[in-house]
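Shown here: the complex without one of its protein chains, the others still in place.
And now, chain A:
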Amino acid sequence: MNDFLAARSQMALSLGFHIIYSCIGMVMPVFMAISHYKWIKTNDHVYKNITQAWSKGVAIFFATGAVSGTMLSFELGLLWPKFMEHAGPIFGMPFSFEGVAFFIEAIALGFFLYGWNRLNKWFHWVTGIVVGVSGVISGILVVSANSWMNSPAGFDYVNGQYINIDPLKAMFNEAWFSEALHMTIAAFAATGFAVAGIHALMILLKRNVNFHTKAFKIAIVFGAVAAILQPLSGDISAKGAARRQPAKSAAMEANYHTVPYSPLLIGGIPDTLNKKVDYGIEIPGLLSFLVYDDFKTPVTGLDKIPQQYQPNVPVTHYAFQLMVAIGMFLLLIALIYFFALWKKKEWLTKDWFFKLFVIATPLGFIAVEAGWTVTEVGRQPWIIQGVMLTSQAVTPMPGIQYSFYLFTFVYFTLSVAVVFLLSRQIKMVPELYDR
């Protein structure tokens, strides 16, 4: 494995790991706040138990999210020093605000976790809300830094120099809104379905049905609403990507040829040598329609993009297909859920109904990883779209593959540890929270 590949893999691994914890860190406080609110209002102890059970899980996730985030803020420099040297002052603003938001989050978390029976109950509740709000704000800020890499703004690039820097313009670049929106919704969808799925499994196993049903209801409402909004926001993202990053967009669709009535491709295996796709289903004109709102305008294909500036087509394409497929599936179960609430109350206790959610447990997070693969791999070979190549940014230090192996080992161990701790947590629910 060469150093460049190792650096890319290490970055991808670290971000792919961090994103799971940060999604949970953004969304779980919101769930806890709701259950906490219900407890204060109804005095039903089950809600207090849910809040406390969740908060123990969240403390584990939060610590893991915080350390992996700390790693990331160093890794940007350890792996991509040349990128940070130029990009730091331009896209750094969101990171400085993010630092503030994290800080507030960490303070509020201190109050929240240690405040049971010590603080005024409403003050305690508000600290939980603050954790959630600052988590979401941090997510939005960091994504706006990433969107700058996709759609650079706020500087002029003249003769290899970065001049006229305007950090605020860089922060509010063209892509930030669509990316931040899509990411925030994704965090709610992924976490909502994951939490709902675990509680659905417990209901199926007939363990503490009362506790798990109440928890399930809180999580699924958010998951389902987010799943319905997700394709809409994805459409905005896709339109933006097509305009700003035609190479990424063409790779997502494995669209090799620029033709009028551009077809939308579903599935298929890209054949990179012969520049065609085998076994896909093509719907003529639909791609043109999705991008330009009319069926005729040709959508830029890979034939218009020099070979050396093309991303890896199969990876981008499969990742995109996977994300969209999961998006559609989650949309479907979200609709079933609301339909059941509205017309078919009896479904809400059926085994097949809960099985559906158990199947969906990991899907949201798989879609999150796939989506980031689309964004990041689709941007290659650029680290800053159209300005700096990833290969120009990498550290001169040799031997990065060993660092990559080390990170792989550490993240693997941490993942095992977190799963282990979580399963112990769930196993203890009857003992701790049943009377």
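The working rule: a contact is a pair of C-beta atoms (placed from the backbone, for glycine too) under 8 Å apart; a residue touches a chain by one contact, two chains touch by 3 or more; residues count from 1.
Throughout what follows, contacts and distances are computed from a predicted model.
A.B. asks: When one chain of this assembly is omitted, its UniProt record names it as which of these: "phosphoenolpyruvate--glycerone phosphotransferase", "NADH-quinone oxidoreductase subunit H", "Multidrug ABC transporter permease" or "Cytochrome bd-I ubiquinol oxidase subunit 2 apoprotein"?
C.D. replies: Choosing among "phosphoenolpyruvate--glycerone phosphotransferase", "NADH-quinone oxidoreductase subunit H", "Multidrug ABC transporter permease" or "Cytochrome bd-I ubiquinol oxidase subunit 2 apoprotein", the correct UniProt name is "Cytochrome bd-I ubiquinol oxidase subunit 2 apoprotein".
A.B. asks: For the chain that's not shown, point to the residue among A:W39, A:F102 or A:W148 touching it.
C.D. replies: A:F102
A.B. asks: Which is it among A:F111, A:F177, A:F295 or A:F329 that touches the chain not included here?
C.D. replies: Within the whole complex, the residue contacting the unshown chain is A:F111.
A.B. asks: From the listed residues A:L13, A:I40, A:L389 or A:L414, report the one that touches the chain absent from this view.
C.D. replies: Considering the complete complex, A:L414 is the one touching the chain left out.
A.B. asks: Taking the full complex into account, find the residue in A:A12, A:I40, A:V67 or A:I266 that is in contact with the omitted chain.
C.D. replies: The single option touching the absent chain is A:V67.
A.B. asks: State which residues belonging to chain A touch the missing partner chain.
C.D. replies: Residues touching the hidden chain, for chain A, are 56, 59-60, 62-64, 66-71, 73-74, 76-78, 81-82, 84-90, 92-93, 95-100, 102-104, 106-111, 113-114, 118-119, 163, 165-168, 395-399, 403, 406, 410, 414, 417, 421, 424-425, 427-428, 432.
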